[in-house]
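Pasting in a structure now, in structure tokens, and then I'll have a few things to ask.
Showing chain A:
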Amino acid sequence: MQVHKYDVVIVGAGGAGMRAAIESGQRAHTAVLTKLYPTRSHTGAAQGGMCAALANVEEDNWEWHTFDTVKGGDYLVDQDAAEVMAKEAIEAVLDLERMGLPFNRTPEGRIDQRRFGGHTRDHGKAPVRRSCYAADRTGHMILQTLYQNCVKHNVEFYNEYYVLDLLMVDQEVTVDGVTRIEKRVAGVVSYDLASGELHIFQAKSVVFASGGVGKVYKTTSNAHTLTGDGMGIAFRRGIPLEDMEFFQFHPTGLAGLGILLSEAARGEGAILRNSEGERFMERYAPTIKDLAPRDIVARSMANEVREGRGAGPNKDYVLLDLTHLEPAHIDAKLPDITEFARTYLGVEPYTEPVPVFPTAHYAMGGIPTNIKAEVLADNDTVVPGLYAAGEVACVSVHGSNRLGTNSLLDINVFGKRAGIAAAQYALTADFVEIPENPAAETELLLNRARSSEGGERVAQIRKELQDVMDANVQVFRTEQTLLEALRVIDTLEERYTRITVQDKGKRFNLDLLEAVELGFLLDMAKVMTAAALHRKESRGGHFREDYPERDDENFMTHSMAYKDPSATETSGVRLETKPVIFTRYQPMERKY
Partner candidate 1 sequence: MEKEPASKVELAPDVAGGEVPTFDVTLKVRRYNPEVSDEAHWDEWKLTMYGTDRVLDALHKVKWEHDGSVSFRRSCAHGVCGSDAMRINGRNRLACKTLLKDLDTSKPILVEPIKGLPVEKDLIVDMEPFFQSYREIMPFLISKGHEPAKERLQSSEERDRYDDTTKCILCAACTSSCPVFWTDGQYFGPAAIVNAHRFIFDSRDDAGDMRLEILNDKEGVWRCRTTFNCSEACPRGIQVTKAISEVKQAILTRKV
Partner candidate 2 sequence: MPKTLTPAGTLYRGREGQWSWVAHRITGVVIFFFLLVHVLDTSLVRVSPEAYDAVIASYKNPLMGLGELGLVAAIMFHAFNGIRLILVDFWKDGPKYHRQMLWGVVGLWAVVMIAFSIRHLSHVFGG
């Protein structure tokens, strides 16, 4: 087993990880560990754009952006974080432009901007052009540009190194004569997929930027590799997970497949219709109609289908209509997504509406951090040297519902912050001694998976998990469906102990990898369901049919899910709360 020593280790090489690496790599000895090649990360699938109040095409300012973010998140947003993000958005976009990102341009040669769901001028008066974009491949361009700059700065990548454990030790710290136990980061344990060997990375700072957990659902826009590994590792190591009940369903996934059609389509003028040809969003959000935030649109679509106005042979989807747009305009602004419709459904978007249905898209929750991207071990204790950014983290800029484009913004703003903070910390701190037998638990985990001969198939358990999550923890939830989901997850977890991994080799054992990933998926499904059960109200992406109203009195708080085997009623997940940070906006009714 090899031991590597770095000042900073970054786990994950998507947008947040590479943005952090660019900063950290220039300041400290940095390694980036990724279970894929960096350019395979799912940031590359993001389409629509990245909002910043550049005011290049019309009047705008970051304060309005903050308001939209807070309101979009149904007031569960930590407003200090939202202010940071909206303010630093401008510099983040300019940073990317300077790094070479090929944004679309205005006639004057400035960065062009377009409309996006939930982004408005002057506190909700009308849609505003705020999203900076590069056709409908903004995420692709961001990922490529960040990778290019990592190459420029000679960032050290360990490609296809799957991080399986976080090494933490308890240390006694004495501050002002008071001695207390503090969790400290020592490094990570990773598994080299190519050789099947374990590698220990000792590091002063560790940045988690490992992305989301969309694969708990069947219909999802997420990559096969988004299995909540980072969240799972932190959770197993006693770090709480914040706001995991809030999962975003993107309104326009290709029906049946979940492949994303960007909100930019609606930003450019596409509209949703039901089987009767009706533009139904006029009923649900009279002011901004199809450009309402995602939770509202997704719920409206699901409602149309529930009430029998779905299209298609099984009446199980609605239609995204672009036929009134000029084909040349579509080609210029939305080339990729129209190709998806053609390739995968054989539908010609110039002349036919495209079948769409909400698809699991984004985890608003994750590892709790403060605005410095420092990970919190509880409501306010920082874990020195541990950072998180991107979808894996929850600074809470998204609250209960993320606005479109704010994720690309999140990774850039907080990725940068995490990279700088991690490097600065590493420059002043000492290495923490690696515990004895650092890989013992990981070896146990792998050996158990490899040697178990119970005959259960990983793929079968995963499929059943995804089915139960789609059926019970989707757009609409009730206590009954959530309890049912927990019950099924418990049985799946029991079956998971009896899996058989067919591939017994060391080299590129992706069969084993999928088994390990399933373990994280099961954990995360449990946390998401338990947190949803705990929140007896409807807010943002979380809609409880048995509690359809927002309940600020009891639930204007973040949820914090801890691993606790004694909490048997909720499958070993204990739920606590954390106050929301308010600065300038008081909760109001959320209407569009």
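Candidates were picked such that all candidates are chains of the complex that A comes from, given by their letters.
Keep this in mind: a residue touches a chain if its C-beta (ideal position, glycine included) is under 8 Å from a C-beta of that chain, and two chains touch if they have at least 3 such contacts; residues count from 1.
Predicted model, so just to flag it, every value in this text is computed and none were measured.
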Item to check | chain A in this complex - touching candidate among 1 or 2 | outcome: 1
Checklist entry - Of all residues in chain A, which touch candidate 1 in the complex? => result 36-37, 39-42, 44-45, 93-94, 97-100, 102-105, 107-111, 134-135, 137, 140-141, 144, 148-149, 151-152, 159, 194, 223-225, 256-257, 259, 269, 271, 273, 275-279, 282, 311-313, 317, 319, 321, 324, 326, 329, 336, 340, 343-347, 352-355, 457-460, 501-503, 505-511
